[in-house]
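Structure record follows, encoded as structure tokens.
The complex is shown incomplete by one protein chain, all other protein chains being positioned as in the whole.
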Amino acid sequence: MNQVLTPAAGITKGSFGEVRLERVGKIYEKEIERLVALDEFSLTIERGKLTVLMGPSGCGKTVLINMIAGYEQPTSGTITLDGRPVQGPSCDRLVVFQESALFPWMSVYSNVVFGCQVQGIDPAEIRAKAELILRKVGLFEFRDKYPAHLSGGMQRRAELARALINDPKILILDEPFRGLDAMTRELMQEFYVGLFEEFGRTNLFITHEIDEAIFLADKLVIMTYQPGKVKAEIEIDLPRPRDFKMLASSRFMQIRAQTLELLYEESSKAFASGSKAAFDLVGALASSKDSCRIAG
Amino acid sequence: MKTPRGKLLKKVFSARTLRGLSSIVLFVVLWQLVVYLKVPYLQNLPYPEDVASHGLAAAVSTGYWIDWGLSLSRIFIGFIAAQLLGIPLGLAIGISRVFRGFTFPVFEILRPIPPIAWIPLAILFWPTRELSIYFLVFIGAFFIIVINVIQGVSNISVNLKWAAFSLGAKPNDIFWRILLPGSLPSIITGMTVGMGVTWNVLIAAEMIAAQGGLGRTTWEAYTNHNIPYIVVGMVSIGIAGYLCSTLLRWLGEKAMPWKRKF
Amino acid sequence: MSTSRKTGLLNPQIMRALIGIGVFLALWYLLTAVLQLPRFKLLPNPLSVIAEWISFEPVSGRSIFTKAFYLDMGFSIARTLIAFSLATFLGVLLGLIMGWNRIFYDFSFPIVEILRPMPPLSWIPLAVLILPGVELAVVYVTFIAAFFATVLNTLLGVFSIDKNYFLAASCLGSKPKHIFINIVVPGALPFIFTGLQIAMGVSWMSLVAGEIISGQQGLGYAIYEGYSLFQFDQVVCYMFTLGILGYISSAGIRALGRRLMAWESRRRGA
Partner (left out) sequence: MASETKEPGAIRIKHVSKIYDPQGVHVEAMRDCSFDIAAGEMAIIVGPSGCGKTTLLNAIAGFDDITAGEIFLDGELISSPTYQIKPNVDRMVVFQNGALFPWKTVIENIAYGPMVQGRLTKAAARDKAREMLEWVCLNGMEEKYPEELSSGVQRRVEILRALINEPRVVMLDEPFRGLDAVSKTVMHEFLMQLFCNRNRTMFFITHDLDEAIFLGHKVVIMTTRPAQVKKIVPIDLPWPREHRIMNSKRYLELKGEILEAVHEEAKKAFQAGERELA
């Protein structure tokens, strides 16, 4: 897949944005319940860097994305993009969703050009741009197919193309490779990291997979469980361009062990507070306390 | 390598096809036998060949085809009216919470009333019998389509709407390019289900109140004690209903190429 | 604090519903009783309908205080109940066996497919002629309506079961009867209940038609009788009665389904 990565003039470089979250809080009030999803969350998503966010389920990652994208408003604090406050959805902050959000009733081509079309860009320009980007992601021959007729990996590439053609200042990816089989997932990571290394752009990537996180990231942010806060920021100093062989490097394994430790700590806390998402730890904590040993 | 023809032959002569055919033959033989042996209650059934000869006689008569035309035109007029009113109403209820709050309860009060129970009021209200039958057919399809459209709209993933907003879509784009195609599968389902109910309602309405039509001739065959023709009528209604559903399925496939499987 | 805002009559949800219903009734009244527009003046107005329904001495002889009303209801309910239970029993059984046994499916499915497109109501003349007594004919028509809906949904239900459950069960040493009881029946249950919901709706409709066309007694019959005797208030009363009964019966099925499928409702509740 690397062979398709030749520079394409249609995708402009340099529209890098910087997102600053300052003491952001988000509280949900439902009936009598009061859920503090985020509390005093401060983070800078640096210009041109790939920031990866991890944390136990239910730590407010999705809320965070929704607020950066402008689908929801924070209860307190400010979110700014290049110094200007974020208000409502806009095409300078595009999200690639967990479950594919390609419009199933449009062909790949129509999906990719949708944004440009509704913004009223000149059709000839759209066509040229779309062709370039479709070739870039290796989907040019598939442009007339519907999303359901593509493989999972192709769908993800189509979605990346739909976002990139609009030249967003920040690209937000919410567990984009979830649901793909392990093999496709690894190849997509390679493809995506290649794309990133070529074009830069500010990226925020959310994932559950520890290997994926370390393989991709410039900076790894680990969140705490309810209320969501920044627990740790780890600079990933693996050299770029990244290569799959790094997965077997000792530096990689070191970072992995360190990250796992932090995540385990958070999951235990989540488990202790009764989160169903951290349920997997049941039995594990008990057996580690030696209160109950497996005996043949 | 196998030739396509070989594949076709294999399919035609597969165990499944043979079983299916033999079961149909068995069914006809059993029917014959039941009548021949004068099994209690079922002895009044006509012989299959009687039905067949009556069917053939009907197929070459103009009156029979006029009945087809009458029934089909009633179905289409009532059905299309139901879609024309039901789809916009469903979309409006599905999109606007406020509108839903006002209209849905009334809708829910009227919906459980069986369409056939509307017959007397329909006859009373509409100036002609024909109009009242259109109305009944309309009622049969209307509630189902509305419910399905509402479901269709609310089943559209919020991510799709958000994605469209992010990409710069205006409410107008969202409606025409997201909500409408997104609820299309439910609309088609609603139409298919509605079509089944509609035929049911039409037959009852024709039996009770119409002049001409497949339901009416079946009923007249009953009053004349022409039992083979009753069966001919039933089979014709079955075929007509089946053709209508097939037409809808075909339309659905045309309208939703993205759903097609390879 | 925030809870108080959402409950009570001031809740916008309930307010809107009440306003909606109020506007509907007012409009109905306006059209039929006040403005008396050409065709509308033939229809009964809501006040007279309600007055008739709760009157001690109804003109039609039928209100919630008369025996006749409950007799009509009883007949209809009994017919539906008999037909529906029979259809459920036979339909579920047939559907399960068809879905479970490939060979039986190959033999029986074509026949089901041939008989199914005939609307249940087209059976009325034949049923009246062949079956002794009108009562049986009405029940039969109601039965046929529910039967096919149940068979098809049960069949779909069995086909919807994840193949892995069958494989896992065979690994665990199940014999066919175990697979039937432990996999096929519970696995198809969600679809069976969808089928029963649909079947219930169709049954009521067919019942009414059967009663109108060939019946004696019952709500459908009374509706038509009311029409021929110019008791239009009674017609509307009975329409709503049918609506209420239909609603209650499908609610009953839903409740039963929730009880039988604890694993589903608990998941949703969680």
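Chains: A, B and C, in written order; residue numbering restarts at 1 for each.
Here, a contact is a pair of C-beta atoms (placed from the backbone, for glycine too) under 8 Å apart; a residue touches a chain by one contact, two chains touch by 3 or more.
It should be emphasised that the depicted structure is a prediction, and the values quoted were computed from it without experimental measurement.
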List every residue of chain A that touches the chain not included in the displayed model. 1, 56-57, 138, 141-142, 149-151, 153-154, 181-184, 186-187, 208-211, 244-245, 247-250, 253-254, 256-257, 259-260, 263-264, 267, 276-284, 286-287, 292, 294-296
Residue numbers in chain C that touch the chain omitted from display: 162, 164-165, 167-175, 178, 182-183, 186-187, 189, 261-263, 266-267, 270
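Simple rule for what comes next: only the chains that are shown with their structure count from here on.
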Would you identify the chain whose Cα-based centre sits farthest away from the centre of chain C? A
Junction residues of chain C, two or more chains touched: none
At least two partner chains per residue is the criterion; list those residues in chain A. none
Applying the document's contact rule, which stretches of chain C touch chain B when the two form their complex? 12-13, 15-17, 19-21, 23-24, 39-40, 42-43, 103, 106-111, 114-115, 117-126, 128-132, 145, 201-202, 204-209, 212-213, 219-220, 223-224, 226-227, 232, 235-236, 238-240, 242-244, 246-247, 250
Can you check the complex and tell me which residues of chain B touch chain C? 15-16, 19-24, 26-27, 41-42, 44-45, 98, 101-106, 109-121, 123-127, 196-197, 199-201, 203-204, 207-208, 215, 218-219, 221-222, 225, 227, 230-231, 233-235, 237-239, 241-242, 245
Flag every residue of chain B that touches chain A in the complex, lowest number first. 157, 159-160, 162-170, 173, 177-178, 181-182, 184, 256-259, 262
